[in-house]
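Omission of a single protein chain aside, the complex is shown with its protein chains in their original locations.
Up next is chain A:
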Amino acid sequence: MSLELLSGSVAITRAAITAGCRFFAGYPMSPFTGLLEAMSRELGPAGGTCINAESEIEGVNMTIGAAAAGARAATGSCGQGIALMQEAIAEGALNETPFVVFNMARNQQDYFQCTRGGGWGDYRTITLAPKDIHEAVEHTQLLFHLADLHRAPTILYGDPLLAQTLVGVDVQPLELDPLPAKDWALDGSLSGTGRSRQVWTWAMGKATDPGLGPDGHWRAVAEKFDRIAEQEQRHEAIAVEDADTVVVAFGSAAKFAEHVVEELRAEGHRIGLFRPITLWPFPGAALAEATRRARRVLVFELNAGQMLDDVRQWAHDRDTVRFVGGVSIGESGLDYGPLLDVPVIKQRVLAALDLEPARS
């Protein structure tokens, strides 16, 4: 094991290359920019291509092309840029091209965007929200694997802390199950044989070999996402077995919340943490189980309460759910504001426990 001091952006780039990513296209937007810069430095020497695309729309469509031709490919941006990509992410989900989208977001206000999408059609996007850079290195590799396994775009939901913090990290390849061959990928080799391939949202097949057509194809895609929803839920539950209070948080905010929970545990409170690792599929059954004995379920996220919807839907008793997070944006607009602070989170949790009044 050899640790190297790397920013999250560089660590994620190394993890993507380790996973076999050989095509990347993106358009600069902070705090995603560092990832694009790292890709432009490191992908070429690794035998790949990184394009500084002229817009997010071009970047994501280049990525669809590379993925349709069978390469492991990725793109990225943050909130507003991802919004421009949503049409193509939906297209990728419906025409079944696998690629990874790195949302190095400015904050946690992209939860709906990642989990609900903004494109057309019956699709979802597998979204992983790492709590730190070490986990992001694993998630990056896992997302390429899941994209290929399910033939669907996947999203890494990062943030400024993940993109810009430096840590000692050792990027090691994950051991993952073998994947089926990409016999659907376009390489031209079957052109002119009567068996040529198509990657097409409408899947109407060739005149000599009709495909499923839109109805059959879109039903199959919907069923696939139902299966993914069952299979791919991931979560972490800390000290929830005897907890009468469960804090729910994701991403970087969960790391802060975890620290608060540890402090309060040490002070004798029966409190635990539930962290959805997959934001979609949301680990609903696990949350229901984790909150079965809780009298309070406190949601801490740095937005106006987006994951709150999912927690209310899945908590064992929705009447126990309280929101203790909120919108919190730094002066620059490019990172978090004052709510992402252990003493602040602790005070909010204590206030919700009715042990100390809130002062913020």
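Methods note: contacts are C-beta pairs under 8 Å (C-beta built on N, C-alpha and C of every residue); 3 or more make two chains touch, one makes a residue touch a chain; residues count from 1.
Keep in mind that, in the parts below, contacts and distances are computed from a predicted model.
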Protein name (UniProt record) of the chain left out of view, among "ABC transporter permease", "2-oxoisovalerate dehydrogenase subunit beta", "Thiamine pyrophosphate enzyme TPP-binding domain-containing protein" or "Hydrogenase maturation factor HypB": "Thiamine pyrophosphate enzyme TPP-binding domain-containing protein"
Candidates A:Arg116, A:Arg197, A:Arg270 or A:Arg293 - the one touching the absent chain: A:Arg197
Touch with the omitted chain, as defined above, among A:Gln80, A:Gln172 or A:Ser189: A:Ser189
Contacting the left-out chain in the complete assembly, out of A:Ala16, A:Ala38, A:Ile51 or A:Val311: A:Ile51
Hidden partner chain, residues of chain A it touches: 22-23, 25, 49, 51, 53-55, 57-59, 61-71, 73, 87-88, 91, 95, 186-194, 196-202, 204-208
